[in-house]
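Notes follow the structure.
Every protein chain but one is kept in place in this view of the complex.
Chain IDs A and B follow the sequence of writing; residue 1 opens each chain.
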């Protein structure tokens, strides 16, 4: 699969919760974490989404927030993945931050340099990659 | 209309499917393609969305994924527009990729240089611009 989405999580579908209009689909990764995608009920049927099937969860790096300290706030985002900052690539305005989730999985987040400095983000630190289920595009193997 | 959204697709509303909570609105472009926007049922009423009306679909470039090869995966995203890469503008961390859809329409996608290199993306290649209906803001002429 060749896409520009920096985050392409391949795994097996572990849960499909179909509501009145939308559905939440969980894709289990090798490292034990899961990615939750919100898609329409119609897409569940059209794509033939079912537990055990091979899938890929696509998430663009600009849609991922890096959280260092939640200060006791609980976040509404369905995807909150903990890991270690393994690489920071700094540009003129934005930086690319890679968080290692373990199990060979990484998450890329594009953040502004202002945020990078405000957070005092450095390689080796613990951080959380946060994104909404609605930011995830699901791909299902034919 | 002056907005920073790189993608401003003007057209006529060709379909409005209202569900229990949300609605999908299709905007037909001159080249024959359509853009689907997911908006709330409340917005449909408030904006006076109706088939045949003039509309604009706004999509930010960082929300567009470039797909070169789907490797047999079917994607959940409602918008999957095929075209030809007509321009690549490379920055320090990110690049701006323009895909020509024909009929005078183009789509801009902001992707990281890492992705650009991983894809081996070059002008003249066939590519697909993929984005979710939820990424689209709909504007309706008053």
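Here is the rule we go by: contacts are C-beta pairs under 8 Å (C-beta built on N, C-alpha and C of every residue); 3 or more make two chains touch, one makes a residue touch a chain.
These numbers were taken from a predicted model, which means no experiment stands behind them.
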item	value
Chain not shown: contacting residue from A:15, A:75 or A:142	A:75
Hidden partner chain, touching residue among A:1, A:116 or A:141	A:116
Touching residue (missing chain; options B:11, B:62 or B:83)	B:62
Touching residues on chain A - with respect to the absent chain	19-22, 62-63, 65-78, 91-94, 97, 109-112, 114-116, 118-119, 121, 130, 132, 134
Residue ranges of chain B at the interface with the undisplayed chain	1-6, 20-21, 37, 39-40, 43, 46-47, 55-56, 58, 60-63, 89-92, 94-96, 108, 110, 134, 137-142
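Everything below uses one rule, namely that only the chains that are shown with their structure count from here on.
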item	value
Centre-of-Cα separation between chain B and chain A, whole angstrom	21
